[in-house]
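What you see is the complex with one protein chain gone and the rest in place.
For clarity, chains are labelled A and B in written order, and residue numbers in each chain start from 1.
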């Protein structure tokens, strides 16, 4: 009788006869998707090499990586929030606002170390305390809460900066954003460190496993005794902390605090997160996917721009690519 | 449920208050101390005593806009007229094309003696222009916009500004090499200035490479300019000169040049310099900054308004705004910040 209840025993042949394809099929779905995505990325990159000279220029490529390191860091933080179901609309605003904080603290004679710690603590507080508590305890919708921050912070930033771009001189941030260590630009190293730390947190700690659980089924996680509120607050905190780091990189890079800095980056980061296979419905996705998403967008933007595509069209192409990527994912799931 | 809510609100409030309270004091921390802003002093014995002029401004926090308004106020107040400065911003505090008409209607209702407007769009402001004409109130606009039938216009020498910048930069580079222009959102001012810059660079003996129409900083901010400039430096590794269309773009272009390691080689010039660019000029990161002299634009417009208020019959009178000044490493010491050129005053924003 036991045979009746074994419906998932291999039913019929499913092999294609092609060993490589079979091995790809045997991978878990997310990994399969990422492998595919990685291959497409590689193909685009290699394919563009003969036509776009800059794609063969290691210095230029590293420069591009360094430039997009800030938004990568931001997207990595956003991945945590999306994984536990949610979206932080305010990451770009926090990024810009951090610039304002640096301007304030440097102006008041804080040392570089204190200034950096202060900025990051303030950024984390915005996410963990303001967003986290309003969303979990006051039960306000995450979209509304972060939309409010998205409007409040740029406004405060204008107040701080008197509405104009202000030069800020901070040797530490200048090194952080424009330096080189062993021939590698420091923003790339910063992003790599953030990636490594967050990867360990998400994949190797109990907390990380719980993030997936909360995102997959919040009620099940609650009933199984997970500290759901604390996990959500921590995710928003991580997200804002990353936005703060991105803000320091941006400020160091520009050497100025700009009143409109950061705005718009949240959607670029979110696009990368979603392209990387992290699902809005929560519980599925990875930091590696987000990294691939950013690389993909950067390679795409460079190919389009450097091959002389009219600039006005680039946004349209990126949007269509997002739709196609998510659409394929959707179709493969059904 | 109440306690966490309070905690969250308290944290946001603390952050906000820290930010705001230090906003005013903070600016003195890293900048040269700004001159004291006084209340407007109206000379009651002037020829325009008792007249009220409405200026329909852009939005607060823009140095050029501020300079124009202050220039306008200085000159009109000296002659005895009061200037009311209203913004074209909506409830979300954003520039809004539709607001100009509303402001004109309000001014008409207040029975002001003249209206000056900085139109954001020639077509959007047309109903307001018609209304002012019907009410018999003289209306003046900045920029020589075609198709608008007004009392007077102050034409901006955008093409000339670009040309002067381009020629001067070409001279700094030595009259030989590659150059290009980083453009912005395609408005008439920017398009004219960019066209002028291209002309000027060519006239100065440089080869213009790349296509400015496809090198636009559509975000209009420094990070946006940085990305475009990176592309420019990558495509033209031998570039010698780069003209950018505004102040923030200069900041972005400098950051990109620094990253690409070409800052020593590429000379960067901005066609619309602000105070922030002077610091860049002093440190040698920027080669040239074209100073509009926004206050002069305001003063010139005030002269035009005064003519009409004194009884001169004007119709579509076009006056050329004065040319600005070019600052380079050589004469950067002579630079005087706009607020020190004239006395900036606290402008009334209501009637």
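We adopt the following convention: contacts are C-beta pairs under 8 Å (C-beta built on N, C-alpha and C of every residue); 3 or more make two chains touch, one makes a residue touch a chain.
Operating definition for what follows: contacts and distances are computed from a predicted model.
Enquirer: UniProt name of the unshown chain, from "Monosaccharide ABC transporter membrane protein (CUT2 family)", "L-lactate dehydrogenase complex protein LldF", "Ribose ABC transport system, ATP-binding protein RbsA" or "histidine kinase"?
Expert: "Ribose ABC transport system, ATP-binding protein RbsA"
Enquirer: Tell me the shown chains the invisible chain touches, ordered by label.
Expert: A
Enquirer: Specify the residue from the set A:108, A:169 or A:204 that touches the hidden chain.
Expert: A:204
Enquirer: Which candidate, A:121, A:144 or A:224, sits in contact with the chain we can't see?
Expert: A:224
Enquirer: For subunit A, which residues lie in contact with the unshown chain of the complex?
Expert: Touch with the absent chain occurs at residues 1-12, 14, 25, 28-29, 204-209, 212-213, 216-217, 219-227, 279, 281, 283-284.
To be clear about the criterion, only the chains that are shown with their structure count from here on.
Enquirer: Can you check how far apart subunit A and subunit B are, centre to centre, with Cα atoms defining each centre and the answer in Å?
Expert: Averaging C-alpha atoms per chain gives centres 36 Å apart.
Enquirer: Please name which positions on subunit B make contact with subunit A in the complex.
Expert: 1, 4-5, 7-8, 11-12, 15-16, 19-20, 22-23, 26-31, 60-63, 93, 214-216, 218-223, 226-227, 230-231, 234-235, 247-248, 251-252, 254-255, 258-260, 274-276, 279-280
Enquirer: Where on subunit A does subunit B make contact in their complex?
Expert: 54, 57, 60, 63-64, 66-67, 100-101, 103-104, 106-109, 122, 125-126, 129-130, 132-134, 136-139, 152, 155-169, 178, 185, 250, 253-256, 258-262, 264, 302, 305-306, 308, 310-312
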